[in-house]
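Note that this complex is displayed minus one protein chain, with the remaining chains in position.
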Amino acid sequence: MIVVMKPDVKREQIKEVIKYIEELKLRPILMEGVERNVIAIIGEERNLSIQTFQALSGVDYVMPVLKPYKLAALETSHKPSIINVDGVKIGGKHLAIMAGPCSVENERMMIETAIKVKEAGANILRGGAFKPRTSPYAFQGMGEDGLKLLKIAKKETGLPIITELMDIRDLILINKYTDIIQIGARNSQNYPLLKEVGRTQKPVFLKRGISGTIEELLMSAEYIMSEGNPNVILCERGIRTYERATRNTFDINAIPVLKKLTHLPVIADPSHGTGDYLLVPSIAKASIAAGADGLMIEVHPDPKVAVSDGAQSLTPENFAMMMEECRRVATAVDREM
Amino acid sequence: MIVVMKPDVKREQIKEVIKYIEELKLRPILMEGVERNVIAIIGEERNLSIQTFQALSGVDYVMPVLKPYKLAALETSHKPSIINVDGVKIGGKHLAIMAGPCSVENERMMIETAIKVKEAGANILRGGAFKPRTSPYAFQGMGEDGLKLLKIAKKETGLPIITELMDIRDLILINKYTDIIQIGARNSQNYPLLKEVGRTQKPVFLKRGISGTIEELLMSAEYIMSEGNPNVILCERGIRTYERATRNTFDINAIPVLKKLTHLPVIADPSHGTGDYLLVPSIAKASIAAGADGLMIEVHPDPKVAVSDGAQSLTPENFAMMMEECRRVATAVDREM
Amino acid sequence: MIVVMKPDVKREQIKEVIKYIEELKLRPILMEGVERNVIAIIGEERNLSIQTFQALSGVDYVMPVLKPYKLAALETSHKPSIINVDGVKIGGKHLAIMAGPCSVENERMMIETAIKVKEAGANILRGGAFKPRTSPYAFQGMGEDGLKLLKIAKKETGLPIITELMDIRDLILINKYTDIIQIGARNSQNYPLLKEVGRTQKPVFLKRGISGTIEELLMSAEYIMSEGNPNVILCERGIRTYERATRNTFDINAIPVLKKLTHLPVIADPSHGTGDYLLVPSIAKASIAAGADGLMIEVHPDPKVAVSDGAQSLTPENFAMMMEECRRVATAVDREM
Partner (left out) sequence: MIVVMKPDVKREQIKEVIKYIEELKLRPILMEGVERNVIAIIGEERNLSIQTFQALSGVDYVMPVLKPYKLAALETSHKPSIINVDGVKIGGKHLAIMAGPCSVENERMMIETAIKVKEAGANILRGGAFKPRTSPYAFQGMGEDGLKLLKIAKKETGLPIITELMDIRDLILINKYTDIIQIGARNSQNYPLLKEVGRTQKPVFLKRGISGTIEELLMSAEYIMSEGNPNVILCERGIRTYERATRNTFDINAIPVLKKLTHLPVIADPSHGTGDYLLVPSIAKASIAAGADGLMIEVHPDPKVAVSDGAQSLTPENFAMMMEECRRVATAVDREM
């Protein structure tokens, strides 16, 4: 950690900071510059509070040196993690394609969608049974009935299931039905929930917060991993910016940045990243070209009657076309799907 | 709701949209312009899905006309709500001043702080027993022991208590100790949690999300209110922007905007809104001048040893000085404190 | 334009608005809803001021229906524009690859870079002679001497030149040397400059503002086009967001969005879009996959001695490798390079 003192700092204040560092059993190095005095701290800084140092008299500001996450860091593992989901490997050469409706609505649509996305090449089935909706007056999901329909669709197609966990009290229930637990953007810093899924061994699909930083996403992964569950899959799903032409701004940079920082697999969600089904294929291809380990795509047999997210859902036909296009891009970057 | 059709729309597509609106038992009005055809929908639109309309063939985009919240809207109540917290009225002429440490740390500091903030004019005592921290390696709060210390401090001073609820499973526990339940910024869209506190009658202090819109804040209030609890207090605590000079960007506009839109009381949190104790008094005064119904301020007897948020905590002495300054501004805008 | 009246509007106020619309020789349509009265305006709305309507008594808010740009709109041209730059066609099947150093530094580096980027497949040479720098103490560019070196490099390689115009007084000078005039992000709303380049017929490379919206980018293009110059090339170069892991957030969504809205070619600038040479190849490939008509890439023979933007510059060797990778992706999306 680097502590930059104020321009008019007094000798006493510098001594105080050094003394405080030594009390913490760390090694201070004082560097006296022409304009500023700077104190470097040698030692494990992850347990130090930046804010405490900032509150010390004479301190102007403080800069951490180490990344605050450890288990999620690339240097901890050195090679990309591959996560096994009921036989489907996420993180390797083969891309994971998660597709299905935003919400589970009824048996017919669920099975029809499952069969069609499988035919087009999807290897994991998505569907929401508990839905986080901005309005309390909007459809909140089918609950356990929805989970049962997902199970039927799995039996029908063999596709493993991913579904969202919103309420910590539903963990046991959802765990029984799903192959991957999804943590949604609004819960990306719901720490009790993260800890609880960290105590299972079930793969966790962790979405970046609506305006979460890349570092916060890795810290949320760290929450899960530090409880003992190493099976974390990260998801870039667009961030909130001032731009109003799209629902979110898909942060394509996050894909190669995450690949530099972590060994965990990274999935792209162009459906939420754009909010517009016409844009989804372009961003899906872009994500694969940028190095994503897979895609999550909303598909609905009849988007205009979808109970949620109709505007960003592809029809099975459009999904199949998109998959064809994606396959060519995947080959061009030495990936398979 | 206003449905704007694409420039090259076909007559068939317009008919389809009109038919769909009529099926919903609403009244469509077609307006044919030189460049665009527009269809207005007359009727209750809060149950309509914008996204469904956007998915209809030939539709370019859709604009809602009504605000999506109803119980929280000013026009529902016409006059500001006043919320009674164990005798302290929030929302009236007298300002609510909530002060205390970020985290409860031990009995001595808790009682000392409580006495001092009361002397300086605070009328509600804050203190966190369960702390949402970005890092799993940081101090996570004292838990129930912390709640007990808050109770002792209340007994000592008579100040009602506000403390944060993070985990839905702790609701009964926290409800037993606290006078106001705080929902933190990271949980502002934790809908199961909002619904659960909506089923109590305890006043709820609802913080705006880290990058929540004003409308989302009101929708989260609507979640609580639609479950039967009208006692919601809103809190502006700064939003995330590109600016790095401060921890958050305090959205002072939100105060008069909320006053125009809702009857619920609005409290300002300059501690999180700035992240720097040197800036807190300026933003506290500004908030009162802008029409806030009160303040939430972090105060710690010795900020440099605070386990959390030291950099933004005032000493009791600085808090007393700030209160003097605030009192003068309050008088200037016909408020009392 | 749609005018939404306040919930408690008076009959008189509605009459006033209708009268005002009629005075403007436009047709008002009053729609009386249960909660709100809405007045639609039929006719050309681009000359109307939203703000004037918002200032009318009883009006709550106003929503425009038409896009504010016309010449830049896709529906005006129906097919993509192809812009001819000294024989290189921008906007067609073949991708435009603009490469070269951030700043022109000296003859040797300029010619060396030009030869190497041409060998690797670039078809346009970039280089800055006038540099917009955040600090007045930083290198401000070589000025006309730099332009001369660009001319020499062009003679040597045959590559057309693109260089930035910052100062309206340099237009004649720069026009003499360059084949494309670049308008930088900081000048994207410098309207006198836009009008002036609009009065030439020289192709203009218009960068999106540092936090410009897609609509503002198109309005800036409209400024140029409405003066008579149709040769506008748009550039997505990343936007400013809260995310600090990269210099900017590259808005990949902007590429397919612009393709939906405008006939003008769209170039991606992954160098500024990321600020990190290690990320450039991923974002370059992603941009091509998303439908960009070309790339602008900073290349420097020895980035660590570059006078500007060293961190985001590729060496010629890295550029050649990136081009190989990009070529495969281009083929996969039916483009050539």
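Here are some notes:
Letters A, B and C mark the chains in the order given here, with residues in each chain numbered from 1 onward.
Just so we're on the same page, contacts are C-beta pairs under 8 Å (C-beta built on N, C-alpha and C of every residue); 3 or more make two chains touch, one makes a residue touch a chain.
Predicted model only: the values in this text are computed from it and were never measured.
For the chain missing from the display, the contacting residue among B:Ile41, B:Ile181, B:Leu279 or B:Leu295 is B:Leu279, taking the whole complex into account. The chain not shown here touches chain B at positions 211, 213-215, 238-239, 241-246, 249-257, 260, 273-274, 278-279, 282-283, 285-291, 325, 328-329, 331-333. Although one chain is not shown, part of chain C still touches it, namely residues 20, 46-47, 49-52, 54-57, 68, 132-138, 166-169, 186-187, 189-192, 195, 209-211, 216, 219, 222-223, 226-227, 240, 276-277, 303-313. Mapped onto chain A, contacts with the missing chain fall at residues 2, 4, 7-8, 29, 31-36, 38, 40, 42-44, 63, 65-66, 75, 211, 240-242, 244.
Heads up, the rule we're going with is that only the chains that are shown with their structure count from here on.
Work out the mean CA point of chain A and of chain C, and you get 31 Å between them.
Our note on geometry: chain A versus chain B, Cα centroid distance of 26 Å, whole angstroms.
One inter-chain figure worth recording: chain B and chain C are separated by 38 Å, centre to centre, where each centre is the mean of the chain's CA atoms. The set of chain A residues that touch two or more partner chains comprises 211.
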